[in-house]
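Dropping a structure here in structure tokens format, bear with me for questions.
What you see is the complex with one protein chain gone and the rest in place.
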Amino acid sequence: MSAHPLTLAADPTVSTADLGSLLAARQDDPASTAPFQLVDENGDLTAAGQDLGVDLELAQVLHTDMVLARRLDHEALALQRQGELHLWIMAWGQEAAQVGSIRALRGDDHVFPSYREHAVLLCRGISPADLLRQWRGATHSGWDPAESHVHINSLVLGTQTLHATGYAAGVRLDRSDEVVMTYFGDGAASQGDVNEALNWAAAGTLPVVFFCQNNQWAISTPTATQMRTPLHVRAAGFGLAGYHVDGNDALAVHAVTQHATARVRAGEGPALIEAQTYRLAGHSSSDDPKRYRTDDELAGWQAKDPITRLERLLRNAGVSERHFSDLEARADTFAVEVREQAKAIHGEDLAVVFEHTYAEPHPVMQSELAQHLARRDGAVA
Amino acid sequence: MSAHPLTLAADPTVSTADLGSLLAARQDDPASTAPFQLVDENGDLTAAGQDLGVDLELAQVLHTDMVLARRLDHEALALQRQGELHLWIMAWGQEAAQVGSIRALRGDDHVFPSYREHAVLLCRGISPADLLRQWRGATHSGWDPAESHVHINSLVLGTQTLHATGYAAGVRLDRSDEVVMTYFGDGAASQGDVNEALNWAAAGTLPVVFFCQNNQWAISTPTATQMRTPLHVRAAGFGLAGYHVDGNDALAVHAVTQHATARVRAGEGPALIEAQTYRLAGHSSSDDPKRYRTDDELAGWQAKDPITRLERLLRNAGVSERHFSDLEARADTFAVEVREQAKAIHGEDLAVVFEHTYAEPHPVMQSELAQHLARRDGAVA
Amino acid sequence: MAPRYALGAAINAGLRAAMARDEKVVVMGEDIATLGGVFRVTDGLAAEFGTERVVDTPLAESGIVGTAIGLALRGYRPVCEIQFDGFVYPAFDQIVSQLAKMRARSQGRLSLPVVIRIPVGGGIGAVEHHSESNEAYFAHTAGLRVVSCSNPDDAFHMIQQAIASDDPVIFYEPKRRYWDKGEVSDEPTRSLHEAAVLREGTDCTLVAHGPTVATALAAAAAATEDGFSVGVVDLRTISPLDLPTLRKVAAESHRVVVVHEASTFLGIGSEIAAAITEDCFYELEAPVLRVGAYNLPYPPAHMEDRFLPDVDRILEAVDASLSF
Partner (left out) sequence: MAPRYALGAAINAGLRAAMARDEKVVVMGEDIATLGGVFRVTDGLAAEFGTERVVDTPLAESGIVGTAIGLALRGYRPVCEIQFDGFVYPAFDQIVSQLAKMRARSQGRLSLPVVIRIPVGGGIGAVEHHSESNEAYFAHTAGLRVVSCSNPDDAFHMIQQAIASDDPVIFYEPKRRYWDKGEVSDEPTRSLHEAAVLREGTDCTLVAHGPTVATALAAAAAATEDGFSVGVVDLRTISPLDLPTLRKVAAESHRVVVVHEASTFLGIGSEIAAAITEDCFYELEAPVLRVGAYNLPYPPAHMEDRFLPDVDRILEAVDASLSF
């Protein structure tokens, strides 16, 4: 995690041990189906938040991450509307689930994302240019996983959970204490691959954290159509440690992910975290969510906005107006960068795909590449 | 269930309601992970058996079913060794799980089996000839599902669980109160399809009973490699009613299946039954189980043989020696039928596959059929 | 005058007609009920026929096809939508090992009248997996029928014919032509497995299906301006192929060029080339040439124009054919 200026004396009292006993207590409690929260919708600490205390320095980091991520989202959607991007997948509303979880990992913990984890990517230092390349239609992926320790995304839902599981098998073969993280959605949870992965990781006691952002919808399909019981309950069915957290409470997500990761890192087997959140915008720039959900539902979730909530907490804790206006200015600068970087993305010629399909020489490739170059360069009448 | 001569005054005291409260009580009890039993390995009633009472008439039916099924198995393996069958898949040891469950269904409840359910097939009136056709290499399936209400088997593991789920959706569309039963193994439980089916059926509250014969092995792979927690625990993860039963206790299997089926029939959603049993022989006539499991393990399970157990119960209850010797004679007659029917199976000509691949005329079929007939009949030089 | 429909709307009308005619027809897939499908092909069906017959499924393609098989065994006629071509592969096992083989497995006892609708092909600037042409996989699979519509009239009738078939049918819809409009007649002019000669030609015949039919017609028109007589056949049926029609045009024009969006290597063009050459060896004055995508994974949208066969590449092949 990058250094962040301290503006407050932080009192980080959430220890893994404390949280552990709290979560353990909850498991005996039938009411534990409610997601774990530290900060409520008004920015006040919940009972658990008061018990455990929260780390205000961390809160500021997460708040900053979220503000920048949302700004990226707004700019990218605007760019799509202007024809500068082919498609955009909006993450807004889901920032807390993303930044809270990724900030709880070590930098060398490998991540297998789905396609909506822009906030995760930003936290891992991936530039707007690398992040937007794919959505501008220039490439199918943007960044180098070797640098960011974030795998490129796959748009075939759920497939990445098996890749994460196999990667974790490699981590174990290497006797490393890395943890592997994979993100997926409530819809993807219905895929065979995701369930094979949960089972495989559990059977092999592999170091994977499965992180589901349950944003209540898979395009127009509500979670109730996908499953009968909440997803976190499925964890026990396969023998994973299961966690249920308010995905709009960045601090709770961070605490829960930290707890899960510690267990997984200690070799106790995989974990599944279900974070309850909401996609405040459409599924993508092509989607019209008014066709399938009500204004009331949307308003209800807007009131739980993860950014507002943390801003309130910070203000209540005395963080100065100055901090917020500085952040606003930083976000404005970032927005300019996003726009500039997006427009500077230039696609390459199809020739690169010929080069990148096989590692070793391939005669069909070679002869077709020659045809392509001749056509491109007008050598063919 | 076919009429069976009464040899004892039966006192069928196991009512669904009684069993329901017993099973409900067990769910609060951490020790409930032990499979439900009515009759122990010595043929004595367990505490639950004493509480609930058992139906001796039913016990005789199930015992008879098992004796005949095992005889089929022995004969078929012998036929395979003599070159009369290409392959045989042995079910012995698993008879109680099969007859106990199928006898708890209504005759019009449709069944989607895997490949090892010979005892199920016999109980549904499928003849040895129809049952053996496929293993003699004459056909890919043997019987008419419209008559037996048993679907033909698929050898691609787990695929049938989705067919059962879709069929159940049709049952519901028809406003029928039929229940759909599907059988699968502990190994198949790792397949994406099986998990998609469990989830799909639960999400749709469909009338399916998923019956897993956990025979401890998938060829050479033990259940521990397939999964971390016992399978019946997975039921709750997806929102199905879960049952765990001693699969070598035919009466317990029957009681549990009856209970599950009643719930499912009442529209309360699908159930998953895990029956703990053991494949006493090899995976198939091609397999040598000594390569992967110990004699001790085998001996341990031989002591739990489902047929011996019920025989002891019946003898203790005073069923006469005569009954058993009659049954032995009946099994001998049956064995002769099995051998005769097996040897009378004659394969047809490839022409039938041309006829059966498409419902409607297909030009490639037609021209290739002509080629085939010309070749077969020597019209081509 | 016959009414005009966009191709997508024509399929919608065809589905509606089939559902009205036979109450056993059920439509299922991801986002097809409330949303009416991401391309709105099932728009309004849920409102008209209810959500018991127009079903939003869980997000699982193997589940969609596997449960459709179960429904068919129960007497229903399911029409499944796969949201995009690139998402059919999780259902591959259910399609090739179950759907395709169950009639033969059951010795003809079991019918599986299942239709799998797949919006197919590229040219819409989409992200990965949303532009693929995978008809060859299914055409190589005995037990399936594979068809591909190119215009609203065919779309309207072929979807109904596919639903009426007692065999499983893979039904391809050319997604970049969904908004193309055309007249829709009351009655079909052909059976499902007949190709259509759209244009006669004496110098060369172009054979195309689905999205490339329009491209082939444009190429034929351009060739005419250059003084050549180039015909166009719309395959319509990929499996079985309509070989009599293909043989006829081969014999008449002596030169054939097959055009499709799938990669040429083992694309349907290779089967057409092999089959026609076998049957019309002495009539052909040039080898059957194939114009398809390069043998690459579908590239990023930025490059797709250079990847897909276009009028220029078709004309290049016609020239090559004429120069033999």
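We just call them A, B and C in the order they show up, numbering each chain from 1.
We adopt the following convention: a contact is a pair of C-beta atoms (placed from the backbone, for glycine too) under 8 Å apart; a residue touches a chain by one contact, two chains touch by 3 or more.
For clarity, every value in this text was computed on a predicted model and none was experimentally measured.
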Please work out which displayed chains the absent chain touches and list them by label. A, B, C
Which candidate, C:38, C:206 or C:296, sits in contact with the chain we can't see? C:296
Have a look at C:89, C:178 or C:228 and name the one touching the chain we're not showing. C:89
Would you mind spotting which of B:47, B:155, B:266 or B:336 touches the chain that isn't drawn? B:155
Of A:295, A:360 or A:377, which one is in contact with the hidden chain? A:360
Determine which one of A:103, A:140 or A:244 touches the chain that has been left out. A:140
Absent-chain interface residues of chain A come out as 139-141, 144-146, 151-152, 154, 156, 159, 162-171, 173-174, 192-193, 196-197, 199-200, 203, 352-353, 355-360, 362-364
Over the whole complex, note the residues of chain C touching the chain we left out. 62, 86, 89-90, 92-93, 96-97, 100-101, 104-105, 128-129, 136-137, 139-140, 142-143, 239, 262-263, 265-271, 273-275, 277-278, 281, 286-290, 295-297, 299, 324
In the complete complex, the non-displayed chain touches which residues of chain B? 86-87, 134-140, 155-157, 187-188, 190-193, 218-221, 225-227, 286, 291-292, 347-350, 353-354, 357, 364-365, 368, 371-372, 375-376, 380-381
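Definition applied: only the chains that are shown with their structure count from here on.
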Please identify the chain with the largest separation between its CA centroid and the CA centroid of chain C. B
Just how far, in Å, is the C-alpha centre of chain C from the one of chain B? 42
Between chain A and chain B, what's the gap in Å when you average each chain's C-alpha atoms? 45
Whole-Å separation of chain centres (CA-atom averages), chain A against chain C: 38
Two or more other chains touching the same residue: where does that happen in chain B? 192-193, 196, 199-200, 203
Touching two or more other chains - residues of chain C: 57-58, 60, 62-63, 90
